[in-house]
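Only a part of the assembly is drawn; its chains keep their places, and the rest are absent.
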Amino acid sequence: MSFIQNTWYAAAWSREITRSLLSRKIANESIVFYRKEAGDIAALTDRCPHRFVPLHLGKLKGDIVECGYHGLCFDPSGACTLNPHGDGAIPRAAKVKSYKVVEKHDVAWVWLGDASKADESLIADFSVLTNPKFRTVSSYLHVQANYQLVSDNLLDLSHGQYLHPMFKNAEGPPKFEAEKEPQPDEVWAKFSRPNQLPNKYFQMLGFPKDQRGDHRNFMRWNAPSLLLLDVGMTGVNRPAEEGISIPTSHLLTPETETSTHYFWAMSRDFRQDEDDLSQELLRAGVALFDDEDKPVIEAQQRMINTQDLMSLKPVLLQTDGPAVRARRIVEAQLKAEQP
Amino acid sequence: MSFIQNTWYAAAWSREITRSLLSRKIANESIVFYRKEAGDIAALTDRCPHRFVPLHLGKLKGDIVECGYHGLCFDPSGACTLNPHGDGAIPRAAKVKSYKVVEKHDVAWVWLGDASKADESLIADFSVLTNPKFRTVSSYLHVQANYQLVSDNLLDLSHGQYLHPMFKNAEGPPKFEAEKEPQPDEVWAKFSRPNQLPNKYFQMLGFPKDQRGDHRNFMRWNAPSLLLLDVGMTGVNRPAEEGISIPTSHLLTPETETSTHYFWAMSRDFRQDEDDLSQELLRAGVALFDDEDKPVIEAQQRMINTQDLMSLKPVLLQTDGPAVRARRIVEAQLKAEQP
């Protein structure tokens, strides 16, 4: 199994990349990230070409990384700028790959493939993360499972009824509505709960406990695995704008075939100045994603082991439609990249 | 290496299977066990056919298991009884394997192979475990070694002299008597110590320290790895019935090629009402099997690694006869199951 190369992967929250060297493996490539003196981000292969020691064990000097083993220096373009030994000649092969990185929506995005195709406008819209009308809390989770299992989880939100006590509704699992006019590179998985009492999550957010309303969970997926959930609750048959919204971002980045970087954020358009609610949301996110989703997805990975999920012929339900479509889009993009 | 399919494996002590979901891997198959409302035992493949999440992470509702991920429900026959999503149609492939289980001698026995051959009368006789004339204590041990290495250990009890201080006799290793008329599917390994002083074990059981006696260790083996030790001590040249007996059961169940479920029990026909002696026996069992046998057998497994013991051409002694015969019976049964 390989990974799509010509795509933007979420490498880190912007705040994670500082004047320290940050090592992160993205789609099997070890990369060291750091912020240059001017403030933009550099990303280099995290392996010195001399003796293969990770560069993040070295030192950042200005915009230069000095290898911690024998002192070879590399600039943000990946060129070796100093060999402190002997006559100081720099061997032609003494260079590392430099990755294109852009910051957008408070996320550092990295491009592994052909740099000439690295068009910033291809990044899916997560502007809600920096939209001043919203207050956003965000976190990071490491999952020992393939990123597509996490993506599948998010594309079938009917699991909330069984796995997440906070999302359980007395009237059973949500209604699933198949897409009428699917877009070629985008998938929508729409789950709704019209005319119901609020679950514990919406109660926490302040929706009156005894008031019925319409609750929507509309998940948008963009390749390879970037998901934005339009979630909110409003009065029965009232427009969404009248109610509360808490759009939730799930940025999934493959680390290896069996591990995933999971960046999540909750943005809300109400009670924005309440720090206590922000803390409560962070706690809820950890309970939901770390404590409830992660163990099940990792158990699934152990059952599947090194095989591909689809090759094991899983039984498919109607609610699996979006996940199956998303997997087909990834497969097509992978195929298109084959020489 | 594969495992015999058409045989009864000890899956659990009866008391271990309750109204909670118990997951146990038997001969590489993940199985979830639970007790039905009527009291008998159900056993299903511990993997939902929808997304391959282990069923034991779900909920038991009546006699039904509800998958913890998306709520598919399975009955004790393995049939899916509910798809709570969409139109509720149940895909034809939505089913899991149901295993035949019987309870006998306080043990839950599971049959992996052809259910039509699952004849309860094939279970070897361990009626001592529930015989009211005996008081029984029992426990469970997990060993990181192939079940045949544990079986070999029990079929050559001369090791007691070297590995178990409690079983050591001043007069050296026991006498081994080869079987005169071996049965086709049963192996006996008879070790005896006529006219000796009691070792520490028999002293603990109350045999007078300075009185000589006849001490017998007669191990019975039935395929694939069920062992019952007729062990006791009586006066010199006196019938066994006059002395004390403490028949010891060793039920070995392969978990994987390199790990074993080890169920053991000690039954005694004397001092049955002394709870302190029961506790002392449990402690002795842990000292003998957990602390002395297990480390040696696991070290043996690490030395052998993934190879088969016999392929490494071990030096064979006379006392290895029973273990070699038992391995040949297993091999023949495995061969007979090949298509």
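Per-chain residue numbering starts at 1, and chain names A and B are given in the order in which the chains are listed.
Assume contacts are C-beta pairs under 8 Å (C-beta built on N, C-alpha and C of every residue); 3 or more make two chains touch, one makes a residue touch a chain.
Every value quoted in this text rests on a predicted model; they were computed, and no experiment measured them.
Summary of assembly composition: all chains derive from one sequence, 2 are present in place, and the complete complex in the structure file consists of 3 copies.
FYI, only the chains that are shown with their structure count from here on.
Chain A and chain B have Cα centroids separated by 48 Å. Considering their complex, residues 152, 156, 158-159, 161-163, 172-173, 176, 295-296, 299-300, 303-304, 309, 312-319 of chain A touch chain B. The residues of chain B lying in touch with chain A in their complex are 30, 47, 49-54, 57-58, 66-71, 83-87, 91, 93-94.
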